[in-house]
Each structure stands twice: as structure tokens, then as C-alpha cells.
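Complex shown without one protein chain; remaining protein chains in place.
Chain naming follows the written order as A, B and C, and within any one chain the residues start at number 1.
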Amino acid sequence: MRLMPNLTFASDNTGPAHTRIMQAVVDANTGPAMPYGADELNARAVTRIREVFEAPDAAVYFVATGTAANALILATLANPWDAIYGHRTSHIEDDECNAPEFYAGGAKLRLVDGPDGKMTPEALRAAIAQSPGGDVHTAQRGPVSITQATEKGTAHTLGEIRALTQVAHDHGLSTHMDGARFTNAMVHLDCTAAEMTWKSGIDTVSFGGTKNGCLGVEAAIFFDPKHAWEFELRRKRGAHLWSKHRFLSAQMDAYMSDGLWIDMAQSANGAAARLAAGITDHPDTSLDYTSGSNLLFARFPRAIHTRLHAAGARYYLFGDADGPDDEQVLCRLVCDWSKTDEDVDAFLALMTAG
Amino acid sequence: MRLMPNLTFASDNTGPAHTRIMQAVVDANTGPAMPYGADELNARAVTRIREVFEAPDAAVYFVATGTAANALILATLANPWDAIYGHRTSHIEDDECNAPEFYAGGAKLRLVDGPDGKMTPEALRAAIAQSPGGDVHTAQRGPVSITQATEKGTAHTLGEIRALTQVAHDHGLSTHMDGARFTNAMVHLDCTAAEMTWKSGIDTVSFGGTKNGCLGVEAAIFFDPKHAWEFELRRKRGAHLWSKHRFLSAQMDAYMSDGLWIDMAQSANGAAARLAAGITDHPDTSLDYTSGSNLLFARFPRAIHTRLHAAGARYYLFGDADGPDDEQVLCRLVCDWSKTDEDVDAFLALMTAG
Amino acid sequence: MRLMPNLTFASDNTGPAHTRIMQAVVDANTGPAMPYGADELNARAVTRIREVFEAPDAAVYFVATGTAANALILATLANPWDAIYGHRTSHIEDDECNAPEFYAGGAKLRLVDGPDGKMTPEALRAAIAQSPGGDVHTAQRGPVSITQATEKGTAHTLGEIRALTQVAHDHGLSTHMDGARFTNAMVHLDCTAAEMTWKSGIDTVSFGGTKNGCLGVEAAIFFDPKHAWEFELRRKRGAHLWSKHRFLSAQMDAYMSDGLWIDMAQSANGAAARLAAGITDHPDTSLDYTSGSNLLFARFPRAIHTRLHAAGARYYLFGDADGPDDEQVLCRLVCDWSKTDEDVDAFLALMTAG
Partner (left out) sequence: MRLMPNLTFASDNTGPAHTRIMQAVVDANTGPAMPYGADELNARAVTRIREVFEAPDAAVYFVATGTAANALILATLANPWDAIYGHRTSHIEDDECNAPEFYAGGAKLRLVDGPDGKMTPEALRAAIAQSPGGDVHTAQRGPVSITQATEKGTAHTLGEIRALTQVAHDHGLSTHMDGARFTNAMVHLDCTAAEMTWKSGIDTVSFGGTKNGCLGVEAAIFFDPKHAWEFELRRKRGAHLWSKHRFLSAQMDAYMSDGLWIDMAQSANGAAARLAAGITDHPDTSLDYTSGSNLLFARFPRAIHTRLHAAGARYYLFGDADGPDDEQVLCRLVCDWSKTDEDVDAFLALMTAG
């Protein structure tokens, strides 16, 4: 029983794995099992993904980190001389220490702007036009990567996704969804996994588990399996093929069973919505975006931040650690799946206590 | 309770994780924890490694696969224009799908020969001499990688390690030990981890946990921490930095506690020794090498193999699946830490049953 | 004797090599010569560069293309996990098909804005601040590349160069000058090569010859020779080390002799100035930037463009080939060193003939 409220809103990754995920890992540890994914658990987990995505032919592979899923998929889609199109604030640009460029052999990320962490179709079109077809001098046109939910916590609507994938496909370019917070966005949109992906023009997905209650597992999904074998080679060459692969499969199998993935995302989004309401209601605090997930960007007077921090609240602060009390500071607050109403209320109570 | 004997000798990786390792992972799943290795468990696991290796200044990092440890360390030691020296039968050459070359930006593996899976100092010296110093045309001289235990199941003696590292250091080259089966060799040699590494001239180690009872964890160890930050960047860029890093640290912490790592290696080696004795005693079967670990290469008449296979025994067979009954076939037999006397005896009974 | 005016303003590269350069190549073709730069001509050409740049310790190497000089130097300065800072319109970003990323092992170009093809110090500082020190997640801070003359034909003043290199050095970052049109800018500024480079904080230079009257030769200059051997290895590994290296050295030797490099740049700049004056004087045509080199961006009514094109004038047109007569079109006009007053006047006469 947890007596103290959990005031850590630093990241999804500070939260625990769900008990059912952990139990699945424990249960996978019986008897000899074939390595490298040649076990039954892997087949079962792949089947679950295919069913949920209504994609019986999809090629599905598991890796332990989201950056691995992103970088390996993008390297499979992009030639080394290509530009990969993504939002200026995307994870692949800002938080992967050049992993996409490394895996893609020196491909270039071409950054596209737009409000709320979302590329606009016009900006994407302009970025693509920067590389005229058939000109050997510029970076060539490569895949388009959409982050869902975005790094600003917003979710693209299905229409917004379709508008971007339409631009890509108009130019013959393939598409990728960085879904580290896939389920948070999906729950927010109240749509199916298929609707948010291939039915909206998405060709490949980094389908996240780690941030949403797993220990460390992500699925790389190709709706068209033509790149399957190449991906397997890239995964092995990248040192991301597990020998005791069953411990990845087991996580994903449990995650996709009985709606656990959805339940956890609903829980996280619910906590974030409760937190957002409290911040919005407070006269001195505000939010930068309308959240479509479990991620908020809040502005506090520094005095409130100081009080929260002193009381043990943890979250990411942008900018200087010190400054005037009445200065507005920008904070990133993440509700992992395990956050309770009590946790959120305790945070809000500290926030309003002054 | 296990009623049926376990006849799977295919790989260390087909065996289970040890209960204490698994329990440590379960226990790590409480309360919020800082991500990316900034947690207490990581500090504790690093400290255990440093203590066991008598290397208080060592830089120690955890990754999930042995190929990642190897490739990241070698990339840190080698320039892209270098030759990396290793045995012709080494894992980095034969089983990593060019991961070392990928991570090292196109460095070349220069293969060195020698019996029993071990480079001879003479062959290593000759390979190094192939690249004269100061000549821009050839691959430059890079690090020397020693596999301990070897892919043939043998173990280098401390003298053999010293002789190879001496050649490397005579030429100003750094050294790496691929220790996927580190503890199996160490137990065989009845020496300390320090003796088998830095006291014998080893600069860096891929210290294996996965094959020896963990779910998936390896330590990359640099006795001289000068490359620490570079390694951290390479690990992140390679997508091998875990966000929920505590689930790697917990494994390594339990592995290194109360001698568990040694107990498991002793168990595996003991089973292999019992298996080796039975094979050697049988008039029709033989071993190719004197094992220094948990790995055997056996030659059976095909009739024996057929009988074993039909009874459910599993191991790697080199060569054709079919052939004359009296043809000698080569088999690789691996005893993971969980193999019991009963398992081995059941295998031997089938072997001699004909 | 040339009877017809030369109306090709497409690129510096459409112009001829200077007769004295060509003669030097012919003269280099006598007797046996040691390959790979181990000849006397190479030593002499290197010495000339050192003298002109007042840099007796500089490491100086020759390659055949400007992209090779840029990519090899930047790869020497940048780690694969770094960001390389350059202007959004720079050649390394727009015209090298990811060569810098390829040579630098997947480093990222981080684009910096500013008017007239020049980064502003503020924008550079902001771009650098995007990667906080000591954070493993982002691209790390790498070298700063300044294009002089810029791709817009402008020249940074010495003060502007110093302001940018100051920002770089404040952050411990090294600096590179892409000097494909080095001499055009230098002549415009009426300064010395040393003043425009190391005296203004430049650490390395791609010193162009090809665009300014050579057949194909560029010098890679490192004022601090600590990277010399690494560069030699990178050049060889990049397949840019010539065996009959004397034919590169001979060009550079002649280029730097008796002020030929300066004479040609003055000639090119003079022609561009004459052309600029004519365009500015004309009521219907205008220039986008104040040129500091031999490169102009002009806006014409499409009717004028159509007339020029029909008469055989050649230059780069941005945008659609067809459109209304009174639409303003943007054209890039380059005067190579061989352009004469007659050529320019013929162009202007056609322009005004309507």
C-alpha cells in the first residue's frame, strides 16, 4: 500500500511496469525456449499486434528502446542520401543523439515547422519541394515521420494525419509514425489503432510499450512486409536482436492482452486531464497546449515551482534554476499510467497552497 | 518440479533466468525511479562490478545484448580506418552481422588464426605487421579483441592472455575481452576477474550476464575511464540507453551478489564436464577440444545423432541434416547454468542406448 | 580570338581554366615523379599556401573537389554525434547530397538563419544553446562552418567573421570556412588571406581553386596541424588521395604564383560589378543582395528573361520556366574569371533591348 503521494511527474519512464506485464515476464521464464524470437510467445505477441492493427500481413518486430524502433525503421525507409522529414521538436531530432542519422548512414533530418508540435501540410510540402526531383546535388526526398502523440503532448487528429500522409504519398514518399505515446493519443482520439495508422496513410509504426507500463519493449510495424528481411538484418546489425527474446515478447503479449495497453493509457490521460483542469483553474498558472495525451506544458510563477520542488515534486524545468519569484517558468509534467487522483490532487494542493 | 529431463543443449540462451535475477527485476519495480541510469540500483551494480574487478576507477555501463557491448566498445577503441584484430572464429566476425564494422564506421576485422579458437601471439604479430606504421594506404593498426571463453569452448590461460596483450601493447594497441562467457572461463581457470583482465593486460571487457542466467544484460567495462563520456554518447546514439534502466541494473546487481554469477558458471561448467566425460568414455563419440567452459564440440556417428534428435535432444548440428548412419557428424552442445546431472545423464543414456 | 560574346553566366564552373594553370599541368608532366604527394611540386605548393596565409605550421592538403574539402574537414572536426552549425542556405546543406553527414559518420547539420546568407551571432548562439552541455540525449555541439563568399554572393566583413568565430570559441567549438569563392570575398574585402581566416578566428579552410580558374583543385588547410595525420587517413579512406598528385599540386602552385589567384578573382568581381551596375540602373530589373563576390541574384520581368534566353544567355532560373511576361523572375548570375567587359555589355544590351 502506498501511503505517500507520488509527486514525480518527470517522465513516463519514472513510473513502474504494470504488475501484469511483470508477471508475464516471470511466467516466460520456464523451461527451455528457442532464442532470437523463434519461440511461441513471440508468435503470439506478433499475432496480437496484427489483430489489434487489423493488419494480418504486417511485419512486426520487437526491440527494447523507442530510439531503436525509430532509427531502424527510418533507416529501412530512407536512403543515406535522403532527407527525412519531421517536426522541429520531434524526438528523432532532439532526443536521439543522431541515432537516426547513424542508422540511416548519414541521411539528413529536414525539419518542418507547425504549431503544437505538428507539421503543417504546407510546411511539409515546402520542405519536400526544397529537393527537386532528379537533381543529384541536394538531399533526395525520403520518408515523412509523424510523432503521435507529439513532443508537446498534443495529438494529431485523424484528419491531420491524413493530410500529412497525403502530402507524402503525393510525392511517392513513405510514412512513419513515432508512437512512443501511441496509445495515449489513440485513447484521446477514441479511435482504433488501424484508423490512426494505415487507414490514415501510415506505412510504419514505432509502437511504444516502455512509456506505457512495460519494462522496455517497442514494436516496429511495417504494414507492407516487403522490408521484413532487411529490417531483421538491420536489427541484428544494430545489436538489437535479443537472444532471450521471450522477455521482450512476453511484455508485448501481456501489454496487448485484455486491453491493458488501453487501460493504462486511459489512466495516464485521465490523470493528466485532472492535472490540466487544476492548472487551468488556478488564476496564476496556465497550459501551453491542449493536451492530447499524458503530457502537459505548464507555466507557473517561480514561487509556485519553488514550493512544489521543495515539497518533493519532480518534473522537467526549462530555463534557469533560479530567478525572481514572480517570473513565469515553463515546466513539463508527465503522468505515467500509475498516477492516481490522490497523486494529482496532492500536487495541485501544493500548487495552490501559497 | 521438473519431471522431464531438459534435453535442450542448443545454447546458453535457451536456458532460464535465475530466480534471484528475476526477483531483483520484480523488486526494482517499486516507486518512481529516475531514468537512464540515474538511479540507486545502477550505482550499486556499478560498484559491485568495480569491487569484483578490483578497479575502483573503471567506467562501467550496461546494455542488453552482448553484440552491443562488443560493438560499442570496439567502436570506442578503433578509428574507422583501423583494423580490429580477432580470431577467425570469433563472435565479432561470425555472429554479429557486421555490427562491429557498423558501429566502428567501417573499420575492418583482420582475422588471426590459431588452434582451439585462440590467436597465437605469432599470428597476431604477423597480422599487425601487415599494416606498417605511417603508411596511409593500408588499414591502420587498431585494437585486439580476445574471446574468453572462445567460440570453441576453450579458455585462454592467463599466460596466453598475457602473451596476446603483450603483443598488442608492444605496438601501442588497446585490448578488449569479449566475455560473453567470461565467468565460465574464469571459473575454469580458478582465478579472479582482475587476474583474467587488467592484471593480464586487458583494457576493456564485454562482461556477459545474458548467457549466464540473466534475462538480458551485459556490462561494458573500461579500466581506464578516459573514454567514459564517449561511450555514453555512443551507447545513446546506438539506441542502447534504456529509459527504465533500473531493469538492467537490477539484473546485474543480483548477478554479482553473493557469488551468484560464479555459482551459475560452476553449475554450467560442471554439467559440461559431466557431459564431456560421458562423450569421451563412449567408444564411438569424441570431443574436438578440451573445454574450458560450458561449451562442447562433439563428434557422433550420425546414427547416434538421429536417435538423440528423435528423442527430443536439441543442439546445433554442422553440415547436412541427412547422410549415412556411420558418418561422423559435428555437434555443438551447450550446458546452460540450469542443466542438472539428471539432464546430462538422460542425454548420455540416449547416446549410449543404441 | 573570341568573336562571339560569352553569355554563359550559369556558374563559375562553366568557365575555362586559366592558361597559366593549364601550362603548369603540362609542365608537371615530365620525368618520373613520386606519387601521392611525395613530389617537389607538392612541397612547393604547400609552401606557397603557408606563405600567403602567414601560417608556417599549417597542415595543407589538396583534393579535387570543394565538397571533398568541406566534408573531409568537417568530418575531422566533428564527432558523429555532433551538430555542425551552418547557414540554412550553405553549400554543405543544399548542394552536397549529404556528403558532410556521410563523411562525418551521421553528424547532423544544424541550420542557422540570418539575412544575406550570413548567420547572425545571436542565431548561432541560440542554435548552440539548443544542445545543453553534458546531456547525452541531444546532438552534441560541434564545429561552426562559415561560407565565404556566401551562397547569396555576399561577403562577411572581418567583423562579422570575428563575431561568429567568437561565439564558437566561447563555447569551445572549432571553426571552418567554406571558401569555394574565398578569393572573390577576399578581394572584395581588400584584406589578406590571414586576416580573413586565422586572424579572424578561423581554424580550418576549404580554399577554393576550381571555381576561380583551376581545372579542379582545392586546399584543405588546418592552421593547427594536430589533425594532420587524421586528415591524411580520411582523405585516403575517402578515395581522394591522388596517385599522380602532381597534377593537383601543379594547379595550386601556379594559382598561387605571381598573384594569379587574386588577378582572376578581381577580374570576376569586376565583371560582376559591371553587371550589377547595369541591372541596378535598369528601371525594370533589380538585385536581391549587395554582392561581395562574382555572384548576383537578379530579378527580371519574365519578358526580359525570355529575350535573354532566346539570345543564348545562360544562367540559373528559380521557379517555373513559363509564366506571364510581367512576372518578376529570380535569376542567379555568375561571372567567372574570364568574363570580359564585352561579355557583360552584350548581356546588358540584350537586357535593355526590349
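For the reader, a short list of remarks on this structure follows.
To be clear about the criterion, a residue touches a chain if its C-beta (ideal position, glycine included) is under 8 Å from a C-beta of that chain, and two chains touch if they have at least 3 such contacts.
From a predicted model like this one, the values you see are computed outputs, not experimental measurements.
The chain omitted from view is touched by exactly one of C:Asn29, C:Thr192 or C:Thr290, namely C:Asn29. Touch with the chain omitted from the figure is made, among B:Phe9, B:Tyr36, B:Phe53 or B:Trp81, by B:Trp81. Across C:Asn98, C:Thr204 or C:Ser293, the residue that sits in touch with the chain not pictured is C:Asn98. For the options A:Thr65, A:Ser90 or A:Gln140, the residue in contact with the chain missing from this view is A:Gln140. Interface residues of subunit B with the unshown chain, by the touch rule above, are 80-82, 94-98, 101-109, 111, 130, 136-140. Residues 36, 79-81, 105-106, 136-137, 140, 232-234, 236-237, 241 of subunit A touch the missing chain (whole complex, contact as defined above). Annotation for subunit C: contacts to the undisplayed chain at residues 2, 6, 8, 10-11, 13-17, 22, 25-26, 29-36, 63-68, 70-72, 96-99, 102-103, 210-211, 215-216, 233, 236-244, 247, 314.
Keep in mind that, in the parts below, only the chains that are shown with their structure count from here on.
Chain centres computed from CA atoms place C at the largest separation from subunit B. Contact of a single residue of subunit B with at least two other chains is seen at positions 36, 233, 236-237, 241.
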